[in-house]
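Complex shown without one protein chain; remaining protein chains in place.
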Amino acid sequence: MKKFINTLREIWKYPSAVFGMIIVLALLVAAVVVVVKIPYSEAIDTWRGGEEVYGKNPRNVPPTWYNWFRKDKLVESLDMNEGDEGVTIEEIVTEGGTPIKTTTFEFDFQYDTFPQDLVFYFTSTFDTKQPFVSVKIFTPDEREIKVGSFAIGATHTYPLKQDEKLRKKLGGVVPNIGIFIQENDETQTPVKGIYRLVVESITFEEGSTVQSEFVLTGQVFGWAGTDHLRRDLSLPLLWGIPVAMAFGLLAAIGTSVLTMAIAAIGTWYGGIVDGIIQRITEINLVLPFLSILIMIGTFYSRSIWVILGATIALSIFTGGIKSYRSMFIQVKESTYIEAARAYGAKNGRIIFRYLIPRVIPLLLPGLVSAVPSFVFLEASLALLGIGDPVLPTWGKMINDAYANAAIYRGWYYWILEPAVLLMITGLGFASLGFALDRIFNPRLRGM
Amino acid sequence: MAEKTLLRVEDLKLYFQTSHGDVQAVDGVNFSLPENKAVVVIGESGCGKTSMAKALLRLLPRNAGTYSGKVLLNGVDIMAMDDEQYRKDVRWVKMSMVPQAAMNSLNPVMRVKDQVSEPMIVHSAVSKEFALEQARIMFQRVGVPVDFLNRYAFELSGGMRQRVAIAMSLVTVPELVILDEPTSALDVLTQANIMNLLKGIKKEFATSFILITHDVATASEIADYVEVMYAGQIVEFGDAYRFFTEPLHPYSEKLMASIPRLRSTSKLDFITGQPPSLINPPTGCRFADRCHKRFAKCSEEPPTVNIDGRSVKCWLYQ
Partner (left out) sequence: MASKKQTKVNIQSVQTELSDTFLSIQDLHVWFELRKFGFGRAGYVHAVDGVSFDLDRGEALAIVGESGCGKTTLMKTILGLYMPVKGDVVYKGNRLSEYSNAEMRWYRSQVGFVQQDPYGALPPFMNVQRILEEPLIINGVKDKKERLERIHRVFEEVKMTPVEEFLPKFPHMLSGGQQQRVVIARAMILNPKLLVADEPVSMLDASVRVEILNLLRGLQEKHHLAVIYITHDLSTVRYFSEYIFVMYAGEIIEKATGDDLLKNPCHPYTLALLSATSDPDAKNVEKFQDVPPGEPPSLVKPPEGCRFHPRCKKMIPGLCDVKRPPEFQPIKGHLVSCWLFKDA
């Protein structure tokens, strides 16, 4: 324990290390929080969900904070339900006994562009007689637009953009633009101000109800944007953290520990054992790592556990074995090992209690520095299409973006967001790893 | 003793800065050495002998703090020189060093002939051929067979490597050579050979030596003068003959009594306790708490007393 605190104190001396440590801790904490708040099954369901989950999102839009950097603001998406702020409901009953429900959706339009669409979602309950709905829009410049009136079924979706009648009413301009400009405005400047959408629903039966929902499909959405399937990109960004951490740490720890143990065993026993291990290592060094993983992914299975296992198996017998071996050969000649043999210690005990503890301080920096390479490996595989088909990860995001030619279509955020996260991860672990290396390897101190 | 003084050291100080405080490794050292004589510096590990050698040659580590005093080499105060002048005029020109474990610090990727000729090339504007010729001569002098010239350090035995290190320190024919534990890792016969070599060089080149060692017996082979260091200070200095027959300082007495001798059967003594830490050394006599002859006055710093050409830092002789 004391050693740990001493190490922390040493780390404090290097600003880059503190920086790295903060990033690493933030990532680890975020990973845990994400897994707790969005459990695995929920995440998968959401990610693979279709219209019912994502239907209301705009397609391929950047995140909302893009607007901070723009002079002409893009329209933010809105999803207003009954009970939300800005929605007022009034229910009256006429003299004839007919209940009329007036739902007013009010929002402040301060943008310089036009929404992709305005959509009303109605749900109703009734026996035989369908309820009747009429929609009116009141613009800030005192226009009243009678949008339409119609009977609705159990569910009814009414996208304004596709309403031809409305279009004619607006003088041939597409409704998502027409509603927001003054009449006969050639310049098409949107009118800013409070817009009120009034929905009047009339039911004809006892117990019949109507619920309305208004969605303004804007040009920005959420804090991460959306992809080609209208999916909120914040999900793969967040879920990418635990996947990256798990893959990176498991691969790094598994590889480092096994490499060290195998090197120790080989060096201690020497002779044929050592020879075999070295030959395996040399052959493995020549094998093309990425190509083999691609082959496994293509022909066998793309499950992330299979890929992780293959990664570790191929990574154990690499250069690490050679460098540990040179360390162990040195330590093997120590007098205290000789003493241990003299008082009767058995081979296993010597390897695990006398050789390895000597070298463990050198294991840690290597381990920490190796995490980013495994994280990048997972992303690379996903980018190449060999990633786990189920999980939402950063690599998958880049893969989707690439498949949809995101760069050419101006959807830079789709690529930049996962890329930045990958870089931050790499930076954090690398900084921490270098600092640990300086602490544990005295010859590098002062650099 | 109207010999010419080669080296005079006055109040030499060297402190190192550490996170625990200043290590007062060399704390006010005074002595003088006549020409063509050898002084042997003895003391326990950590008493400051190596630091004093480094102070004389200005081979200071990065955390050197206080560095002061006067060092007169042939009357010239070398402490007053700036680093560049010191490097050009003193180091390896007038004074050189064979550091501790020198045989292990030979450059593994240079042939030994290049290593030995390098000090010459660096310090004088001589051609490489001339320097190599000097190296060859020096090799012969120190007893390394000439066909070893082209070898690398790892191809030579420990004794040979030590000779190469000595050759390196002599190739510019300096007036003073400082040797730090030149024989400690060597076998008895090789030690004897090295000591013979040093005796020969002293005769032939009139070089003066400062030999730092904890092996008093071997040191007596070359000692004209003996200097005893304890906790960063010189506690006794005098000619070797009188030192070995009758040491003055209680520490020197105990030290001499703890040396096993081949040719006598006196009982062996040892000194209990440990030397004091050089960070915040105790006030008063630094040996007092281990001294078998201490008395009340010892809580004050003792003066250095001159008795008949020898000096001793002890209240007993006041």
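Chains here go by letter, A and B, matching the order in which they are written, and residues are numbered from 1 within each.
The rule is simple: contacts are C-beta pairs under 8 Å (C-beta built on N, C-alpha and C of every residue); 3 or more make two chains touch, one makes a residue touch a chain.
What you see is a predicted model, and the numbers here were worked out from it, not measured in a lab.
Chemist: Of the residues B:19, B:245 or B:318, which one touches the chain left out of the display?
Modeler: Of all options in B:19, B:245 or B:318, contact with the hidden chain holds for B:245.
Chemist: Of the residues listed, B:271, B:291 or B:312, which one is in contact with the missing chain?
Modeler: From the options B:271, B:291 or B:312, the contact with the absent chain belongs to B:271.
Chemist: Thinking of the whole complex, not just what is shown, which of B:70, B:87 or B:199 touches the missing chain?
Modeler: B:199
Chemist: For the full complex, which residue in B:234, B:255, B:288 or B:314 touches the chain that was left out?
Modeler: The one listed residue touching the chain not shown is B:255.
Chemist: With the missing chain put back, one of A:306, A:327 or A:340 would touch it. Which one?
Modeler: A:340
Chemist: Spell out the interface residues on subunit B facing the chain that's missing from view.
Modeler: Spelled out for subunit B, the touching residues are 44-45, 157-159, 187-193, 195-196, 199-200, 214-224, 240-241, 243-245, 254-256, 258-265, 267-271, 274.
Chemist: What is the set of subunit A residues that contact the non-displayed chain in the whole complex?
Modeler: Output for subunit A: 334-336, 338-346, 349, 354, 357-358.
Keep this in mind: only the chains that are shown with their structure count from here on.
Chemist: Indicate the whole-number Å distance between the mean C-alpha point of subunit A and the mean C-alpha point of subunit B.
Modeler: Centres of subunit A and subunit B (C-alpha means) sit 68 Å apart.
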